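A single protein chain has been removed from this complex, and every other one stays in its place.
And then chain A:
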Amino acid sequence: MAETLRRVLSRGSAAWSGEAVTVEAGSPLLLLGVPASGKTALLFAAALEAAGEGRGPVLFLTRRPLQSLPRGVGAALDPRRLQKVRFQYPPSTRELLRLLCSAHEAPGPAPSLLLLDGLEEYLADEPGPQEAVYLAALLLDTAAHFSRRLGPGRDCGLMVALQTQEEADSGDALQLALLQRYFPAQCWLQPDAPVPREHGVRACLEPGGLGPRTEWWVTFQPNGEMMTTPWPTRAGDFSSAEGSSSRAHP
């Protein structure tokens, strides 16, 4: 799953020059970050990226409809891509579990990517560690079922966003450690400020297994532009990033 996110994050950088597009879904990925660190924007960008790969539809689960277009997706917002993203809004953990448990009853083509935004809201309903693990395991099981329906050589990816607290207590740490067992790939979004006047996050992608760790510097401009540069940034890289960044409403 890290590959889709890598493409999203590399779109605006010089380091990326149209590498071979892999169809391998890769390990389930957990997208972690404090509030307002851009998790939904990245998840949405990943949905549009996957929808443009000529594969099956994308299933996007979140507790409530998005109030506005996430930051930084303007230029990528091709209506044909958006049409392939199916949004579903399970209002409670019980409804989310029902949706996952009955996913094999849903008609139509199997999704090639399963996304869940705001896992922390569902976990808040069911605070025990075993409940968290059952939910994680069911997400994996649902994606595995979609993969089987897609047929040989095609997998359904899984990417889940979880909000972390700046000051985590021991319960949170245990829950995160348990979830990480089910999501070998992780992407951390950390607000950071190497250049004081810019507001941005550092995105650190660990694809799981022996894959290399990659980092980007992601900034959201006042006009909604999302810009990414490989981290650590060399002096000349900012200019090359600007040309390919996208425009959207903030």
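Heads up, the rule we're going with is that a residue touches a chain if its C-beta (ideal position, glycine included) is under 8 Å from a C-beta of that chain, and two chains touch if they have at least 3 such contacts; residues count from 1.
Keep in mind that, in the parts below, contacts and distances are computed from a predicted model.
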**Asked** When you check the chain that is not on display against UniProt, which of "DNA-directed RNA polymerase RpoA/D/Rpb3-type domain-containing protein", "GPI transamidase component PIG-T", "Origin recognition complex subunit 5" or "Zinc finger SWIM domain-containing protein 7" does it turn out to be?
**Response** "Zinc finger SWIM domain-containing protein 7"
**Message:** One chain isn't shown here. Among A:Val34, A:Ala144 or A:Cys204, which residue touches it?
**Reply:** A:Ala144
**Asked** Among A:Gln83, A:Ser102 or A:Gln165, which one is in touch with the chain left out?
**Response** A:Ser102
**Message:** Using the document's contact rule, name the residues of chain A that touch the chain not shown here.
**Reply:** 27, 97-98, 100-105, 129-131, 133-134, 137-138, 140-141, 143-145, 147-149, 174, 178, 181-182, 184
